[in-house]
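One protein chain is absent from this view; the other protein chains keep their places.
Up next is chain A:
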Amino acid sequence: MGCGTSCSTKDRKSEKVFISHGSAALKAALIIQNWYRGYSARLKARQRYALTIFQSIEYADEQGQLQLSKFFSFMLENYTHIHEKDPELVARLFGSTLQDCKDRQEYVSCIDVPDSYNGPRLQFPLTFTDIDILLEAFKQQQILHAHYVLEVLFETKKVLKQMPNFTHVKTSPSKEITICGDLHGKLDDLFLIFYKNGLPSGSNSYIFNGDFVDRGKHSMEILMILFVSFLVYPNDLHLNRGNHEDFMMNLRYGFTKEILHKYKMHGKKILQILEDVYTWLPIGTIIDNEILIIHGGISESTDLNLLHRIERNKMKSVLMPPIPLDEDHDTDLKTKVGATIIPREVKTNGSLSEQLTKHEWEQVINILWSDPRGKRGCYPNKSRGGGCYFGPDITSKVLNKYQLKMLIRSHECKPEGYEICHGGKVVTVFSASNYYEEGSNRGAYIKLCCDMTPRFFQYQVTRTTCSRPLYQRVNAIESSAIRILKERMISRKTALIRAFQLQDHSKSGKLSMAQWAFSMENILGLDLPWRSLSSHLVTTDKNGNINYMSSFQDIHIQKPVKEAQSTLIETLYRYRSDLQIIFNVIDTDHSGLISMEEFRAMWKLFSSHYSIPIDDFQVDELAERMDLNKDGSIDFNEFLKAFYVVHKLDKLSKSDSNLP
């Protein structure tokens, strides 16, 4: 190991003596290094577990979203009696909201910008000055007036309409192109990218690969910056549609709420136009006829020629699949629900020409929702519930078919902001750092040029100037992940307990690790390393057996009303996101209130479709109690807020994150 000599050197500056004892110091250093590397590795593993938790739950939620689409279809078929009483409701759910769309002039000109407004003012036609104005204003937390928002949206739609489904781009030695992935409303990340990489311009091209909105708090600001930049440099700033550029996704994942909150008066108008603008976003970009850039991925049946041809604006939402076109069904619908029934985008004369075919629709879904995996072949994407998993053989097959060399996509959060797979043929780029939680992941962007290898740039937004030590960051992410996992457990408490008790023949309250892990995975439907996580979720006895009821001791759902039964509470808590969407859709005037009748009708349909074994009268009773002022309407935001989860050890766990 070391040489036997020893020597000493004097460091004059500090007057300390560094004594090298040869092998003793060497051994000591080795011990410390060895120990530290082990510790550091375990920290990283914990960080990974936490990210897996976040990701699994996120995808499970997306699955819930798609289940909701089936519910809407179900409602369409069973909705007769409700329609009779409330035709507007049906129109809102299933009809084209643009039937009464006014002329742009009417929309925009009837909204005045008052003199007292001191937010950013845009001048049409837009120039690069307007980009600067917007950036400066947003840095100071200003909000762009609805008048300008609408103008930008109308202009953007006009320009997008002229673009083909795939934008074809050429690079040259002097002109690199930068590709960014999901931003999800994280404005700081966009600022950071522009700071590091420069603003978009004629000599600085960008591609933004979808998912600009939802989840983050500044989706509107990001959208405005991107659209304005696009209008100023339509040939140098390219936008691809992501799965969140979808008005139905926005209902669940926060953008709709953001708009209605920031634009109390004109939010509804903005939402209407936005729905339409989304559908005109291009499906993808192709660079130098070699590199395909799309948001999600591909499937084995991906047909780029077909995708070039389809009328992409007919793809309204992932939650609105095309209705089957046979004539009998058509007549049935008419007789059931009257002449004005409008499955999405159908004209009143009954023609269904405004939809994509099922095949075309599936092609687009695959582009927006699929994920690459190491396993060969093409499989339905179980965790998200839409699109598929595609293997390296599929990638090769499809890329070869169209003489392409590489696929760049986004859609999945990666710890390093990017990931290369399928032998270098598939690259994921994700640009929202700290996506799940502060410190959860880096963001990245790619710079491409001609035949040169792509260059990757990483970054991470931090709120503080000096970052916390690694163990604190990991503790914070870990406790946040465990929290949401526990909330998931509590929302399925009854089913979990039943599964545990089925295996606990001796009624001892204990199970083996294997039994516990098996039930957890089965009931929660999450593919997680349960054994490694068990120490955070349950207590074990000295034989290593799990006390399965211990998970539920420090957490419960606060009951809004004492008398309500726990299974009802649990169910309402579990489905609260879905219910929120449905309520938002029913609430046509966005007042936050729905009538008791609407609530009852909705609940009946919902519970029968989702097979929820709860007496209707229990729900009725609950709703009545929630109608606090007895005027026959429920403030559903209050109703849903009432179901919040109480973590008994909350105070403790908050300060825990600062403990080493």
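Going forward, a residue touches a chain if its C-beta (ideal position, glycine included) is under 8 Å from a C-beta of that chain, and two chains touch if they have at least 3 such contacts; residues count from 1.
In this text, contacts and distances are computed from a predicted model.
When the unshown chain is looked up in UniProt, the name that turns up among "Ribosomal RNA-processing protein 42", "EF-hand calcium binding domain 2", "Synaptobrevin homolog YKT6" or "DNA polymerase epsilon subunit 3" is "EF-hand calcium binding domain 2". Considering the whole complex, the residue from A:Q63, A:T127 or A:Q503 that touches the absent chain is A:Q503.
Considering the whole complex, the residue from A:G38, A:P164 or A:P380 that touches the absent chain is A:G38. Here the missing chain is touched by one residue of A:N305, A:S535 or A:S611, and it is A:S535. One chain of the complex is left out; on chain A, the residues touching it are 11, 14, 16, 18-21, 24-42, 44-45, 48-49, 51-52, 373-375, 467-471, 475, 503, 505, 512-515, 517-518, 527, 529-532, 534-535, 659-660.
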